[in-house]
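Note that this complex is displayed minus one protein chain, with the remaining chains in position.
Let's turn to subunit A:
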Amino acid sequence: CIPVLSTYPILKTLLRRVEKVDGGLDSQDVATSLGVDHQAIVGAVKSLLALGDVISAEQRSSKHWELTGEGCEIAEQGSHEARVVSSIPEEGMPQSQLMKLAFGKVGFSKAMSNKWIRLDKGHEGGPRIFKTVEHLEDLVRDKLLLVQKGQASQLEEKEKNELKKRKLLSEVTVKSYWITKGSCFSTTITKQETELTPEMIASGSWKEKKFKPYNFEALGVAPDCGHLHPLMKVRTQFRQIFLEMGFTEMPTNNFIESSFWNFDSLFQPQQHPARDQHDTFFLSDPAQAHEFPQDYLERVRKVHSEGGFGSQGYKYDWKIEEAQKNILRTHTTAVSARMLYKLAQQEKFTPVKYFSIDRVFRNETLDATHLAEFHQIEGVVADYGLTLGDLMGILHQFFNKLGITKLRFKPAYNPYTEPSMEVFSYHEGLKKWVEVGNSGMFRPEMLLPMGLPEGVTVIAWGLSLERPTMIKYGINNIRELVGHKVNLQMVYDSPVCRLDS
């Protein structure tokens, strides 16, 4: 704040006083001696501080004795007992009349104990009071006047406490400043500029001006901007990682999928629990898919129900009706199956690396870590002669890019991969191994009916996008990350995503 002109005189006076003293002075004393309100001096101190190092001021607090409202009245008009005495005429006054006066009651008993008055109870016409002294010393008033003049120190503690007990004095804590000269002390005040203006630059006047210092303690003004969602920021990073590793993105923009591509093509038997109403969302409209590559469908039926391609199959009655059922895809592997089938239809096999990150759906019971929909990250490599060691090696490189270096693998079961491996990483914070993904080699019963060459191995892995994001951003409840109930402040405040740091 720039000091307004009306405060200039007080600023100047204050500066002159500071100039005269050697050490420093107390703002409270300045106020008393100038006869102005202390707050005016405090304002002046703040204004001077804002000018830079003209003065320095240190905040202090001290205890002061102050008159209460009643104390002020006594200092002005005398103590109640003195007023009682002075209001009694020579011929005395009926007690009842005295009691009607505002100070009557208190004053009467004090005056009695001081023996300044006497009471004639037997007086005709009722009890009557007479004064017994002509001149009196109103000590109470004298003491209060001393305090009012700022000379409370002349009173003894006992006296002050006595007056405090009578609620005439109170002890208050007063905040004041101890003012001393600053490094740039001067008694003249130069008006400081807040900001550089185009005019100053044009005229060069900035060279003569003094500029008000900035408060570097304060926060800046938040920029008026939009924000990307943290889960999508992490998705962008995972996309980037796959692209760096040479993986091509699969078209996963089909949430609705037939059971055939979601399950049957993956050699997942029709009685598998995952195909249950409890786990999968089925569609009532459009309830069924109708177009399938017929010869491929026949090979799938055969490998399930009779075996073939070196497999005994599951040996059950495979039904087309079950395969036709439309569902919300339970994994993006349905798209991988379509892509691998498409690859198998090429004239000549070419090795591929595919990836996708998209939504999948499970008809699950919802809790803090499970929603009915989540994003699946999937990587697939198809080539001649790939090994389990290759799968572990590529996983090692993938997770390295996420900043995860310690990996180990646990045997697992999955209907369409063999071997199947759960991927564990060592969590330094939790001091234990935590599961970070799933992986495996697609079964020959899945690949060979598609028409892929016998020597081709397909390795794949998957993980959810939400879990690493929750770990990255320290979120415990998935509902605080995904869906319409998220707090936008969380979105506004989320940092950039660098997965490897």
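Operating definition for what follows: contacts are C-beta pairs under 8 Å (C-beta built on N, C-alpha and C of every residue); 3 or more make two chains touch, one makes a residue touch a chain; residues count from 1.
Convention: contacts and distances are computed from a predicted model.
The unshown chain of the complex is recorded in UniProt as "Phenylalanine--tRNA ligase beta subunit", chosen from "Phenylalanine--tRNA ligase beta subunit", "Protein YIPF3", "BRISC and BRCA1-A complex member 2" or "IBH1-like N-terminal domain-containing protein".
Interface note: of A:11, A:129 or A:352, the residue touching the hidden chain in the full complex is A:352.
Touching the chain that is not shown, out of A:109, A:271 or A:477: A:271 (per the contact rule at the top).
Residue in contact with the omitted chain (choice from A:41, A:117 or A:482): A:482. The hidden chain makes contact, of the residues A:130, A:282, A:296 or A:426, with A:282. Annotation for subunit A: contacts to the undisplayed chain at residues 224-229, 231-232, 236, 239, 242-243, 245-251, 253-258, 261, 271, 273, 277, 281-291, 307, 310-317, 326, 328, 338, 351-353, 359, 361, 363, 365, 371-373, 381, 383, 385-390, 392-394, 396-397, 408-413, 415, 418-421, 441, 443-445, 457, 459, 482-489, 491-492.
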